[in-house]
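Before anything else, here's the structure in question.
One protein chain is absent from this view; the other protein chains keep their places.
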Amino acid sequence: MIVTVSRKAHFNAAHRLFRPDWSEEKNNQVFGKCNNPNFHGHNYELIASVTGPIDPDTGFVMDVKILKDLIKSEIENALDHKNLNLDVPEFELLNPTAENIAVVIYNRLKPHLAQELSLKITLYETPRNFVTYEGLNQQA
Amino acid sequence: MIVTVSRKAHFNAAHRLFRPDWSEEKNNQVFGKCNNPNFHGHNYELIASVTGPIDPDTGFVMDVKILKDLIKSEIENALDHKNLNLDVPEFELLNPTAENIAVVIYNRLKPHLAQELSLKITLYETPRNFVTYEGLNQQA
Amino acid sequence: MIVTVSRKAHFNAAHRLFRPDWSEEKNNQVFGKCNNPNFHGHNYELIASVTGPIDPDTGFVMDVKILKDLIKSEIENALDHKNLNLDVPEFELLNPTAENIAVVIYNRLKPHLAQELSLKITLYETPRNFVTYEGLNQQA
Amino acid sequence: MIVTVSRKAHFNAAHRLFRPDWSEEKNNQVFGKCNNPNFHGHNYELIASVTGPIDPDTGFVMDVKILKDLIKSEIENALDHKNLNLDVPEFELLNPTAENIAVVIYNRLKPHLAQELSLKITLYETPRNFVTYEGLNQQA
Amino acid sequence: MIVTVSRKAHFNAAHRLFRPDWSEEKNNQVFGKCNNPNFHGHNYELIASVTGPIDPDTGFVMDVKILKDLIKSEIENALDHKNLNLDVPEFELLNPTAENIAVVIYNRLKPHLAQELSLKITLYETPRNFVTYEGLNQQA
Partner (left out) sequence: MIVTVSRKAHFNAAHRLFRPDWSEEKNNQVFGKCNNPNFHGHNYELIASVTGPIDPDTGFVMDVKILKDLIKSEIENALDHKNLNLDVPEFELLNPTAENIAVVIYNRLKPHLAQELSLKITLYETPRNFVTYEGLNQQA
């Protein structure tokens, strides 16, 4: 029996949307007030969803406490109370849009999961805007 | 990398569930208190979810501000503070169930999206009842 | 020990904001799109909060099941799936603003509570707009 | 047109995670404080999602009132205000993890749905932990 | 300037409402299905609200991290994943209604706060039922 187990977590961070290789004019046109050079910020709500078979010994797909600790060590410790542009290596050259943050979180968590488990990331940037990413194998 | 971007929006409207070609008795039997001839109403919560590749230039699947404006112009302006049965052409002959409203919203938004983007509509009629619709190509 | 016990409930209804003794022009100026003559509607979320001493026999201020049944019989049966202007006697001459609906709900519930209990009504008209009313004795 | 109709419901229950055939030491290691022999409990939030074609006569995939009544008779009456381990037959030998509870709920509801309708169960054990199950035919 | 600082927390627990000095018949009449002798349970959502002057040095009424740690050590460690009737000394003779749990939480937290700070406890037993308690000095 295949079940998905989801865990919600939270981090808050500052960011700025812009491309250093674009003019200020073009950055403002594309990114609007998200291009504030002094940064703005969000409370990001993260849902990590892990899909796989129920282990008949435990009744768990994955112990949610292990998933919680993994999110803490790999994501919260790296992103919480940080400036995404300045403090997080992946965003040195990558624009920290919600889409790209979801991909970065996926790539940080996936290697720590058992091979047979698939992962989906849902990331709320605000209560009204959110994104989901399920990895490259969903692209075909 | 394929990502889904979702935007929440809100409109409130009056409606009545009934079929003019059915007897009052049959309408009451099928639609119960939703068949109040004086109408009742809801705060509809809408989630429009757009799936497609991340544009490497911007880091966006679709600028959520454009999606927000599209929902405003195509959906909120047409449905907010309206009587669905009397004020919205699609429901002149179509029963405004949550299912049908979701299909109407899909059909109003889809033509405005780039060809390679797919769309899913989630519509909350109450905090406890909601529907989702992803278009005809999901039927096979 | 004085404690407040609160119960959430829900009803949905159609309404229209207007004064029959005003011109259509003045009604539109004051009430805007809430003056749609075909009505619009809302999911109203109601919180009834009852304050009083803990009964040492039961540990209850008031059995929340009794409060729930009271809201059902006095409020939901009267307002749910109704047109407030046309189906509810109190609003025959009273504009069904959130403020006035809260007062009407208070006046319907209060006589059914034990004398020593005070009542506060919180009414959400939308997830972003809500009102509270605690009775006339709060006015001094 | 294929649409999914979802209904939220609620029940609260006590449970304990453990295997009677394991030592207390192993149960504590695997299930931690969830292995409290005096039980602990949760408010479970359930979402039952039913997918199928819109009935052109009614505009419904399935009358949500019927779905609500089905959840009441098959799930709430059996699980609400119960001790899952002691009061619910399915968990006499089955560990009442969220995963297993979702499967039990699926198995209780599915036979009552029309053949052409598929079912997905989402079960929140806490506001931060939830699981989803769509039946055996999703396993391939 | 007087400000209130609030912190939300969470614990889940089993409980049973009954009085050992009452007959089973009377317990069932008063407490209904909450009197299940095998217990049931809840996810309790707690809001601890502390009111006092803003410290001009820090801009804090009270460092919310200290409040969070206090809730963890005094409340969560004592009540989370517990059976309130069997595992928590205060409820050996006291019925664990939401009202009484709120008073117990207040009495556990208040002595740890600076003298000039007042405390209000809000406790959600379910998403639809909650209580508030502000201490004995609110009774006059």
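In order of appearance the chains are A, B, C, D and E, and numbering begins at 1 in each one.
Just so we're on the same page, a contact is a pair of C-beta atoms (placed from the backbone, for glycine too) under 8 Å apart; a residue touches a chain by one contact, two chains touch by 3 or more.
Source: prediction; values computed, not measured.
S.K.: Which of the chains on display does the removed chain touch in the whole complex?
M.R.: If we consider the entire complex, the absent chain touches A, C, E.
S.K.: Among C:17, C:75 or C:88, single out the residue that touches the unshown chain.
M.R.: Counting the whole complex, the residue in contact with the absent chain is C:17.
S.K.: List the chain A residues touching the unshown chain?
M.R.: 10, 12-15, 33-34, 36, 38-43, 45, 80-83, 86-87, 126-128
S.K.: Footprint of the hidden chain on chain C, which residues?
M.R.: On the chain C side, contact with the omitted chain comes from 17, 19, 30-32, 94-100, 102-103, 127-134, 136, 138-139.
S.K.: Need a quick check: the contact residues on chain E for the chain that isn't drawn.
M.R.: 1-9, 49, 53-54, 57-61, 63-65
Rule of thumb we're sticking to: only the chains that are shown with their structure count from here on.
S.K.: Both chain C and chain D are touched by which chains?
M.R.: B, E
S.K.: Which one of the chains is farthest from chain D, going by Cα centres?
M.R.: Result for the farthest chain: C.
S.K.: Where does chain C touch two or more other chains at once, residue-wise?
M.R.: none
S.K.: Okay, what are all the chain pairs that touch?
M.R.: Here the touching pairs of chains are A-B, A-D, B-C, B-D, C-E, D-E.
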